[in-house]
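Note that one protein chain is taken out, while the other chains of the complex remain in position.
Then we have chain A:
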Amino acid sequence: MADIVERMKKKTVVKPIVYGNTATRLEQKRESDQHTHKWTVFLRPYMLEDPTKWIRKVQFKLHESYANQTRIIEEPPYEVTETGWGEFEVQIRIYFVDSNEKPIVAFHYLRLFQPLIELPSGEQIVCTEFYDEIIFQEPTVQMYRALQASEGKRPDKQSFLNDIEQVKNRTRELGEHAQKEIAAEIEDLRETLKDAHKLIVKYSAELVEQE
């Protein structure tokens, strides 16, 4: 690129997204290819917004045993539905509307057996939803405008089976709790260590005196 891309200095834009997959068992194992599950891998904005404003396309790279291993989705919903018998890592590459902004890659390990979630209908389904945030550091001017154009205000609660806010809160609480515990232990160890040091100095001085 010969021309210089102008970037928004000192600006950071954060776009929460969720990626994951759902999976259900086929009624019976297909004899032709031994497939046992039907699954859908997806990527969605976490907020209620129009992702086409800033996402140009999403590329899902499946296991090499699939025909057309690389699937490109240019319109929402960004998802791929397939059948299979095994878990593998899906590479999700997001391309942005401004091609000067380099695409980024997320890896999602496709789950077929765990964790199970019960739908309101009573049906059970395997579902993982991973919350993450895309951080645009000093985005290009064009990208910045695109990101501003679709600013989601509220979380999109309908699209996800998990209560992601709750997951976030629980994770944070666990972390903070553990932090408190460990901070206290560090303080304890430090104090003990200091006292031990004092004692060592004291006793060695006594010993030297004796001799």
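Things worth noting here:
One rule holds for everything that comes next: contacts are C-beta pairs under 8 Å (C-beta built on N, C-alpha and C of every residue); 3 or more make two chains touch, one makes a residue touch a chain; residues count from 1.
One rule holds for everything that comes next: contacts and distances are computed from a predicted model.
Choosing from "Serine/threonine-protein phosphatase", "DNA methyltransferase 1-associated protein 1", "Transport protein particle" or "Proteasome subunit alpha type", the protein name stored in UniProt for the chain missing from the display reads "DNA methyltransferase 1-associated protein 1". Residue in contact with the omitted chain (choice from A:74, A:118 or A:138): A:138.
Across A:116, A:149 or A:178, the single residue that touches the chain missing here is A:178. Although one chain is not displayed, its contacts with chain A can still be listed: residues 7, 14, 16, 96, 101-102, 104, 106, 130-139, 164, 167-168, 171-172, 174-179, 181-197, 199-201, 203-204, 206-208, 210-211.
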